[in-house]
Each structure stands twice: as structure tokens, then as C-alpha cells.
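Removed from the display is one protein chain of the complex; every other protein chain stays in position.
Each chain carries a letter (A and B) given by its place in the written order, and its residues are counted from 1.
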Amino acid sequence: MNFTGAHILSTNQFQRQDVERIFAVADEMEPYALRKKVTRVLEGAILGNMFFEASTRTRVSFGSAFNLLGGEVRETAGFENSALVKGESLQDTARILSGFSDVICMRHPVAGSVADFASASRVPVLNGGDGANEHPTQALLDLYTIRRELAGTGGRSIDGLKIAMIGDLRHGRTVHSLGRLLSLYDNIEVVLISPEELTLPPSIIEHMRSAGAKVSISHELTNSIRDVDIVYSTRIQEERFTSKEDADLYRGKFRLNQAIYTEFCQPNTVIMHPLPRDSRADANELDSDLDDNPNLAIFRQADNGVVVRMALFALVLDVADKIHEFSYDVRWYNSRQV
Amino acid sequence: MNFTGAHILSTNQFQRQDVERIFAVADEMEPYALRKKVTRVLEGAILGNMFFEASTRTRVSFGSAFNLLGGEVRETAGFENSALVKGESLQDTARILSGFSDVICMRHPVAGSVADFASASRVPVLNGGDGANEHPTQALLDLYTIRRELAGTGGRSIDGLKIAMIGDLRHGRTVHSLGRLLSLYDNIEVVLISPEELTLPPSIIEHMRSAGAKVSISHELTNSIRDVDIVYSTRIQEERFTSKEDADLYRGKFRLNQAIYTEFCQPNTVIMHPLPRDSRADANELDSDLDDNPNLAIFRQADNGVVVRMALFALVLDVADKIHEFSYDVRWYNSRQV
Partner (left out) sequence: MNFTGAHILSTNQFQRQDVERIFAVADEMEPYALRKKVTRVLEGAILGNMFFEASTRTRVSFGSAFNLLGGEVRETAGFENSALVKGESLQDTARILSGFSDVICMRHPVAGSVADFASASRVPVLNGGDGANEHPTQALLDLYTIRRELAGTGGRSIDGLKIAMIGDLRHGRTVHSLGRLLSLYDNIEVVLISPEELTLPPSIIEHMRSAGAKVSISHELTNSIRDVDIVYSTRIQEERFTSKEDADLYRGKFRLNQAIYTEFCQPNTVIMHPLPRDSRADANELDSDLDDNPNLAIFRQADNGVVVRMALFALVLDVADKIHEFSYDVRWYNSRQV
């Protein structure tokens, strides 16, 4: 695909070569994200960070990524107060807000709303999550994490990957999107571990199988994670259930801790989670005794969100090859370097 | 007036030459707003964007305008949490907040509050809307739009303008302010089209008439827009009525669509609206079938808000003649140019 000026709305837009282009640019962003260097390539550009549904970390991650390229951020962080409640169409909102910025990131609670918005926007729109539908940057940062973690431990590649997806696979849009992206690669093996009522939607299983992936379904944890490269755990999406009590039925069913990891996993099995992990006693899907495990990749995963989002901004605004030209060394104390 | 260091609180401050000075500076802002060029003239300056009443678009428009001049924005977006609820006077708030920035834009639900605030501020204050009282930047961007649209279609000027104002003329503060500004020009003719209960306040009609404008009142749409240069439509200001049911009595009375436009308007009649337009079926004051009409100026009108606000910032901070000195070409992909 041609990234310049494009909207980033769905993982379905990408071919394998597109994903690899994004990842190559993300690799180049690392010195900036680690605050070894500063680039000012987007000095004067404005991101409209339009979160019509609250999300501190995704909003701040997008905003920081844009700041790290030298740009400014104008934002909104809630639905109630927008003109939408005065009867304005999303297309009108898009025509107006796109006059205020060079690129827009949008989150909205309604599935399909971000694509609607993008159809009337005069600047590129990045989907920051539209309800239960898509969250493409999360899927990209997950796959980028898989790629880096595998390369770091034994030089494995994504082709031939064996991954276990665990938890609320029905409601978790991150596993849906990741499933689609993995279908771009060869010899993928996926083990789906969930309560029977919370398994992955059949359409996504079908999509993966028709792309050649081997997909198996399990309702048991320990024996299903014996020989996987990646354990991808998720939280019960309580907000998608009809009641807290209903969600409680499924919480804490598939807990991973260091003892289970030691007994059942391979020594270099990588542990991932889209975060937030639910650390309350009745959930605790990833125990805090894993925090010293070097294969716990969940915080590197969150960090990778910044470089992947920087890469997307650089690509849609066509500055990927000018990043270094406008750069200099960081002048302040950098605690990450120590 | 001398703009340097001045508060911008009301349309009553301006003489015709002041308005024309603002518009001349706004014209110079266009290459920056269109992202052809970047200026860093206000690099290091801070705007305090204090919205004590929510408004996504006006808040973001002010913030983006300041960013486009190279400055930073600190902001607040709600009333509940401010120190005002702990019994602090607006004057105290102003003395404190004006220590944090170089210029302040303020919106507040109480009429007169922004002027109160300005009286104790040590930096220039721009009124971003104080209840039903004033919203001077909206009136300026409306008049700037009229000037540009008329000049673009046949080289007409504001002197001699015939304009129809339609809808909730009683509560819509934008038409009040625009009425006052139009009084600065010669041979203006205004047709007020509203339900009888929602007509323009007599004081404003009197103000226009004593300035020489010809003002007529109508309760019917089609025959009243036959020979006007501008149709200025507004939404029913539901939030100013005692109940939704009360507002419903007046909604959808004066709808304009392409068929009516073709039959009754002149071929170059310009259509304006302060936005948001209410696109719900029971309101729909400007039908979406007008969206392809080249004389529909509503989105150009919103865009004009950015250059007008840039001009006001440049004037009160006295950098209008230094904009180009600190400029360079945009480095990134500009979707507006295509």
C-alpha cells in the first residue's frame, strides 16, 4: 500500500510487506523513543488526538509518539461535551476538525464510526479503537513485540510461530486483530484457550485457517502451553458483559504464575498481555511473581506502542526518510540509559 | 484601537478600521493555516486556554491557531474542578492563571465573567464565549467569511450586503454579535426570519437601524431569501429553552435544501451556519443534499476561525509583522495541497 496520506483504519488494509515496512521504520525510531536522540522533523505539525471515549494510556501513547517527532498535540478526552450531542453528523465533525490539524487519531465507542469520520476528513485518520471493531495499532505493536522477542531469544522469526491466546477471546478485540495479522505469515500455529462461552469468533478462526494457519481450541491451560513460543494472556472484558456477576463467572480461570511457567513452559517462552492486567485477587491472570521473569514482555510491549505509532505517523506524513536529518543528541539526564 | 496588549472582549470594541486590520492580518495567515509554511514566531510563548464550559471545536480552534504560530498551549476543559467551587473570586483566579501564560482565552457560562476576569489579568484575555453575552471571534470569523465569499463570487463587498438571518435569532449569540459588526458597514439590508417568539432582541434591531441598516422581519422562508447575498442559518438553541419539548415546537420550521435553493435563491447566494448544524431528522436546518453546492460555505467558515484567531493572537502579542521572518516550508505530506 501507499502510506502517504492514507487512513489507517483496519488490519485488513495490510499485506505482509506493509507490516514489514512499518516495522522497519519502527526500528529506526528506537533511539528517539529511548531519548538518546531528539528529532524535530514534524516541528509545526499538529496531531488532533480525538478520544471520544476515555483511554489514558492509548491517548498518551499516541500523543507522546507525535511529540517525539517534534509535533504538537491538540486533544479531547471524552464524549459528553462534543457537538455530536447537538445533532451534528460525524461527517460534519470530521470536515471541521480536519481543518485544525495535519493528522487525526480518533477513538470512538461505536463500531465503524472512525471509518465514517475518515470518509469526510481532509487529513489522514488513524483508528485508535472503534468499539468492539478494530484497534489496528494495538495489533501492530503486538506483532512487532512478537517479532522482536523471538529475534532476541534464539533468532526465531514469525514464520513458524506457535502462540497460545488465553482468556476472554470472544470480546478481546486485540486478539481478533492479532489473529488477522498473523494470517499474513507462514506456518502459524494458534492454540485458543478460553472458557467455552468465550472462544474466538468463528469468522476469525475461519480466516486464519483459510490462510493456512493451524488452529486448535482448548479449555485447559497447563498442557496447552507446553511448547508454544508466545503465551498471550488477556483480561476478562468486564465492560462487555451484561453484569459484573456474569463476568465474575469467568474471572481467574486461567492464571499464569512463575510456578506454572517453570513446570509447563519452555525456558524462552515469551509472556505477553495487551494490558491493563487485572491484578485484583479474584482475577490476577498474570501473577506479579512473574515480574522478575526476563521473558515477561508486557512492559516492552507497551513501550513498543510508541515506536510503532511514531512509524505510522512518519509514514502517512511521508517523513520516514527525513527523521535523522532534523535530529540532535539529547541534552538532559536520561534515566533509561543507566 | 491599539491591539498590542489589549483584551478582546466584545464586538463593541471595534471600529470598521479595526475589523479591517484583523482581516488583513488573517489573510496573511492563510499559507500557515493551509500548511504550506510553518512559522515559529511565538516559539516559547504559552496560551492559557481556559474553557470553564466545554466546547471541543472552539477550544481546539484557539489551541491550533496558537500552535500554528509556534506557541504552546496549556488548558482546562470543564467547570466542576476549578478553585471557583472553593469560593475563589474570578479576580483571584485571573491574577493566578495570568502568571502561567502570555495570553489567555477564556470561555465561561456566566455573562460578563470574562470581562471580570480580564480586569484582574496581567496578560491579554480573549473572550471565547461568556454565556448568552458575547463570542466576538465567532462574529469576526462570520464577517471574514462573508467578505471572502462575496469577493470570490463577483467581487462584491460588504457595503451594500443583503443578508437573511434564519432560525433561533433570540438565543443565538452569534447573530447578535454579527448584527453589531455589520452595523459598521454601509447600506446593509438584513432580513430576520424566525418564529415570532424567537425574533432578534429589539435592542440589536434598534442598534442596526440607528447605524443606517435596513432591517425587516419575516416569519416565512422562501419568499424572504429571493434576492439575498447571504443566507445565514442557525440551529434552535435547545440548551437555552426550559425543556426539550419547548424547543421541539420550533425545530425544523425553516429548512433549506437544494430544491428550495434552486427555486428561490440567486445562483451565487452564499449559505452560512455557525455550526454545529443539527442533522437529526426533526431539525435538519441545512439538508445534506446541499453538501455539493459550491456556495455552501459552512466548512470554509469553520476553517476561517483558525486564521482569524491567529490574527488576533498576532495582534495582541504584536508579532503580526514578524510572522514571515521566522518561517520555513512544511516538510511533511500536506493533504490539503492535493
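Rule of thumb we're sticking to: contacts are C-beta pairs under 8 Å (C-beta built on N, C-alpha and C of every residue); 3 or more make two chains touch, one makes a residue touch a chain.
What you are looking at is a predicted structure, and each value in this text was computed from that prediction instead of being measured.
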Among the options A:16, A:35 or A:255, which residue touches the chain absent from this view?
A:35
Chain not shown: contacting residue from B:105, B:165 or B:316
B:316
Where B:45, B:60 or B:330 are the choices, the one touching the absent chain is B:45
Under the stated touch rule, tell me which residues of chain B contact the chain that is not displayed.
4-5, 41-46, 48, 72, 74, 76-77, 80-83, 86-89, 92-93, 95-97, 99-102, 122-124, 316-319, 322, 326
Could you list which residues of chain A touch the chain missing from the display?
35, 38-40, 54-57, 59-61, 63-64, 67-68, 70, 72-73, 77-78, 235, 238, 275-280, 283, 288, 299, 302-303, 306, 330-336, 338
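To be clear about the criterion, only the chains that are shown with their structure count from here on.
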What whole-Å value do you get for the distance between chain A and chain B if each is reduced to the mean of its CA atoms?
39
